[in-house]
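As you look at this complex, bear in mind that one protein chain is not there, while each of the others sits in place.
Chains: A, B and C, in written order; residue numbering restarts at 1 for each.
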Amino acid sequence: MIPHDLCTDIPVLGKANIVSPIKRVTRSTQRRQSFISDDSRIIVDVQTEYIQDAVDTCQALLSFEQAGPREKIYFDPSKLKCAIVTCGGLCPGLNDIIRAVVLELYHIYHVKTIYGIRHGLQGFIPDYGHDILDLTPETVAGIQDRGGTILGSSRGSQDIGVVVDCLERMSIGILFMVGGDGTLMASKKIAEEIEKRNLKISVVGIPKTIDNDIFLVSRSFGFDSAVDVATLAIKGAHNESEAYPNGIGLIKLMGRHSGFLAATAALAQQDANFVLIPEVDIDLYGDNGFLQALENRVKTRNHAVVIVAEGAGQNFFEKKEKKYDPSGNIVLQDIGLFLKDKITEWFKSKNMDVSLKYIDPAYIIRSLAANANDSVFCGLLGRDAVHAGMAGKTKLLISYWNNHYVHVPMEASAGRQKRLDPNGRLWQSVLEATGQDVYFGG
Amino acid sequence: MIPHDLCTDIPVLGKANIVSPIKRVTRSTQRRQSFISDDSRIIVDVQTEYIQDAVDTCQALLSFEQAGPREKIYFDPSKLKCAIVTCGGLCPGLNDIIRAVVLELYHIYHVKTIYGIRHGLQGFIPDYGHDILDLTPETVAGIQDRGGTILGSSRGSQDIGVVVDCLERMSIGILFMVGGDGTLMASKKIAEEIEKRNLKISVVGIPKTIDNDIFLVSRSFGFDSAVDVATLAIKGAHNESEAYPNGIGLIKLMGRHSGFLAATAALAQQDANFVLIPEVDIDLYGDNGFLQALENRVKTRNHAVVIVAEGAGQNFFEKKEKKYDPSGNIVLQDIGLFLKDKITEWFKSKNMDVSLKYIDPAYIIRSLAANANDSVFCGLLGRDAVHAGMAGKTKLLISYWNNHYVHVPMEASAGRQKRLDPNGRLWQSVLEATGQDVYFGG
Amino acid sequence: MIPHDLCTDIPVLGKANIVSPIKRVTRSTQRRQSFISDDSRIIVDVQTEYIQDAVDTCQALLSFEQAGPREKIYFDPSKLKCAIVTCGGLCPGLNDIIRAVVLELYHIYHVKTIYGIRHGLQGFIPDYGHDILDLTPETVAGIQDRGGTILGSSRGSQDIGVVVDCLERMSIGILFMVGGDGTLMASKKIAEEIEKRNLKISVVGIPKTIDNDIFLVSRSFGFDSAVDVATLAIKGAHNESEAYPNGIGLIKLMGRHSGFLAATAALAQQDANFVLIPEVDIDLYGDNGFLQALENRVKTRNHAVVIVAEGAGQNFFEKKEKKYDPSGNIVLQDIGLFLKDKITEWFKSKNMDVSLKYIDPAYIIRSLAANANDSVFCGLLGRDAVHAGMAGKTKLLISYWNNHYVHVPMEASAGRQKRLDPNGRLWQSVLEATGQDVYFGG
Partner (left out) sequence: MIPHDLCTDIPVLGKANIVSPIKRVTRSTQRRQSFISDDSRIIVDVQTEYIQDAVDTCQALLSFEQAGPREKIYFDPSKLKCAIVTCGGLCPGLNDIIRAVVLELYHIYHVKTIYGIRHGLQGFIPDYGHDILDLTPETVAGIQDRGGTILGSSRGSQDIGVVVDCLERMSIGILFMVGGDGTLMASKKIAEEIEKRNLKISVVGIPKTIDNDIFLVSRSFGFDSAVDVATLAIKGAHNESEAYPNGIGLIKLMGRHSGFLAATAALAQQDANFVLIPEVDIDLYGDNGFLQALENRVKTRNHAVVIVAEGAGQNFFEKKEKKYDPSGNIVLQDIGLFLKDKITEWFKSKNMDVSLKYIDPAYIIRSLAANANDSVFCGLLGRDAVHAGMAGKTKLLISYWNNHYVHVPMEASAGRQKRLDPNGRLWQSVLEATGQDVYFGG
């Protein structure tokens, strides 16, 4: 259930008075207007039970504003300057997003000045001395076929005031920020500082997470591509494990706080026998522990494939002082190498020869180009980000929810996280596909 | 808007009294029950405007029953025999579906007798003499890596009475039918004949269409894989067209009545300059016609890429007697070859040398294996089909709607079609990405 | 056996007096010089029998000059202007070749003026008005990831005198010509006209043929990539044929005069039951004809996959006046569509229902990017073309022979063709892999 306080309205910089330059052809078959009205809203929870409850108790239905082109816009395209920045870890589709934003601004809204900020938030800070890219249709031609981001990225927070100083100096009207939860937090603060200074700068966030764990975002770009590449690693681990007596393939996949990638990849390439995710705690030792279960499996079937999400099993580690990375994320203990050691120790103590292969494909997965499906998705996200910004909306994310593109207030999502429901269909299907419960004792 | 009479209840064969053999592990983190209740329903239309209207006018909200495992089932697994059949044209993912149905029945419900009916509806008819396959986990191991269907398929209708005779003779309890709209119509008639004979046979449909045009099915399996492969043809056509003076690349993609594949592929690989779909009529000749627009484009940019859906431009053809294929579908005139000729004629008459390359990738697209995304999707569709059948439900489709898997009554979908909305976001995005309106005169 | 008159020396423009700017690091492990001497030659025929014969009869051994960097070069890099042109049909790897030539000239020889001639030989002819591209490392960055050719291409011959006029006017020192046999014939004539005018222009050919049929060239670039993509079509045809009762998959592959692609693809994806190539005549009708053999196969195994090279079965067509395309190649009758019709007729006359699917993947195969193997190969071919030109050599092809890169005199190759030997290992392996002889009567 989605908390009730989340569906605040999307803030606007002012009244949208300018007629959109979008020309909608009206041929015989196309009588209806195709702009989206601000009144068009998408319900958050599609269970009729929830709706009935709300109706019965006279509560408002939670809903999101639908994304898309508005008939009236706030900014004058002939004078507008825009900037786009990509932050945090790489993710397939970043270049697709950049390209879509640029092409939509340039060709559809006729905005000619678009800056690419280099290396994430660092690009706003004079001390780093990063240059600015001028983005045009030529600059972005063909970039969607490459992974990474042509703008570069960086981790870590920067002084919000200095960022807004830069935006002021450059006379930016719309800032497109592509990044994960940390970036969205920063976006929110930047938008607040802009408001405090009474500036007319729209901040539009496009949520990025290869973990697919951003709150109120049902699907994040790049995730599908990540699953595609992850299947190669699973295939490989499976072939290795089958080839050698008592073969064990161990794959670590991304997922700091959520098991979406591990679970989905396990369904895409159904060779895994165990999937370990952050949302489901298990024991390492004991009759009911993972190592015993793995031994049971290897003894029964002579081989095993294990997928572990990077955030799984943090309970295995002894309490130490927590460490933080430059982006303020907790530095997780490396569960992959940890399990590798523990599995080796376990079977050594049992005098069983095993052939353990460990695969960590993270940097290959996150740095390759988007697949066809993500390319379509990124194109639509990027175009909707432009529509939102041009309409003078701010402090919002472009999200995908119940099959529609919507505007989510930054306040509703930033700082919260989406989790895989251990009782939901995804995880239950993983349990059915792996059959892993069979091997746990007790 | 979805017509109001569609959301009838899902018929059942009788009361589900048997406790499901599905074991849901209840560890500390998994207190909640993960079976799905029949009362769990998903709203059809997520626009709040629609909901408010319904509430205001005291009308019931249209909704679909949620798919998933039921706590009580109708069939006794130890005595149940099931059959699965695949009908009509090939589509990526057929083998994934077959595999999922078999593994779910076998491992989760412990149903050991599963028949594979060969070559579609022909397989039920004694005259054809097709054999029956025994499906087990061994039979279906690895089949998801191959395109096509291990069961084979066929086009065309068969005598419904003879089909049901066969089901009776074989003592089938659940029949899984994978096929397109024609198959769903047949499924409905089979279910009606079963009812007439007072038999206890569940008929569960899994909708298949590479055109993605089945009514009340937001996404059909194989479509994403089709887009993937279609991008190769678009890339090729683009490279050919750019290489030669006045180069024109013409690609025909599937879509008998709808432009979903053509439109989506055009967004996935943004090299097309014109997309022609059945839902948007255009003229061939005249100042405002397609050929003049193509000439304008080639004169301006020296090359052009055209994607045409197979059902587009049927208005170009002179009225002739309509022909029908064995499945009862109208045999469309071949718009690809037709356009190829007309383009050649047009430029010849203008004394312009063009280099026209025509690509028809249909049989490559539809016959390859599912991609990772479709594999996940097919796995979940197949498992939900089993859950529905085991619960004694019948005359339903497994559909995906508003991000949930749902049960759609066959009566609500069969014989109707989904169309791409020319005022919707998909088509408007295609117009933005191709810029094709610029080249049309007037 | 290779005719004895072929191994003439490679012509040179003059004495190479300038010290090559190539810096070869000499660390402890690298004492030996790594330039290639003109005396380094590679034997043409590696059978010892041939060598013994030559020795016994005191004949010179046929050999090719080894390609590679020379210690002394002919052109002064600081004053040299080069041009590159791509001609004829597309082929994977064209952009790799262009890139390699440019990077080698620019970074290694420090030649800064490199022109890209647009649209093949047309680019030299003023009447066409095509522009010239300036090629630099920036222009060619990333082009290897795209199919086609950034220079464009065209078919057809042009006036040789006008081409050489253009070279003179532009003060070109080295002309790199990438193209098929027709282009190599033109290259030869251009080189002869240059000689007649006493100009100092080197003409270096890089043979291109997706059919892999250029004489004295054991492997041509793009062929391996073509095989890769062709396997998709074979897989598709196989899946289609297996799915339907009496299913037949018919794939046309390139190969105007040779069956290398058809044969190699049939070995790469061993699903074909018949491979028809130009080098092996067969009958269409009669007890020993192809149609009867196909019927035998379909009756025995219920499905069949047929690969036909585009130049196969020309004997099936009635004698008509021959037609020629702009490049002077004979316009072949379309064997694919012809066979499609004849197969349909045959089975109709036998009252056998078959499901025939015809796939012509030519434009997809030839227009996609090179695979890894071809990328390596193209890089080395392009670099060796530069070494040859810089050394003042002319009227030569860069070829790959007996595992070495070599210089082949244009006179030795142009106008001749390589054929698949029906008694050789390749074709015999195809016969073993398809088992096709079994189905032919007699």
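As a convention for this text, contacts are C-beta pairs under 8 Å (C-beta built on N, C-alpha and C of every residue); 3 or more make two chains touch, one makes a residue touch a chain.
None of these values were measured; they are calculated from a predicted model.
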From C:Lys15, C:Lys322 or C:Arg425, residue that would touch the chain that is not displayed: C:Arg425
Selected from C:Ser40, C:Ser157, C:Asn246 or C:Asn329 as touching the chain missing from the view: C:Ser40
Option from A:Pro69, A:Gly93 or A:Gly147 whose C-beta touches the chain left out: A:Gly147
Residue touching the undisplayed chain, where the options are B:Glu49, B:Asp131 or B:Asp145: B:Asp145
For chain C, the residues touching the chain missing from this view: 23-25, 27-30, 32-34, 39-43, 46-49, 51, 55, 61, 63, 66, 68-69, 103-104, 107-108, 144, 218, 224, 227-228, 231, 264-265, 267-270, 279-281, 371-373, 375-376, 379-380, 383, 401-405, 422-425, 428-429, 431-433, 435, 437
Hidden partner chain, residues of chain A it touches: 90, 119, 122, 128, 130, 146-149, 152-154, 232-233, 235-240, 242-245, 249, 357-361, 363-364, 366-368
Sites on chain B contacted by the missing partner chain, in the whole complex: 142, 145-146
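Please note the rule applied: only the chains that are shown with their structure count from here on.
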Chain centre separation (chain A, chain C; CA means) in Å: 46
Chain centre separation (chain A, chain B; CA means) in Å: 28
Chain B, residues touching no fewer than two other chains: none
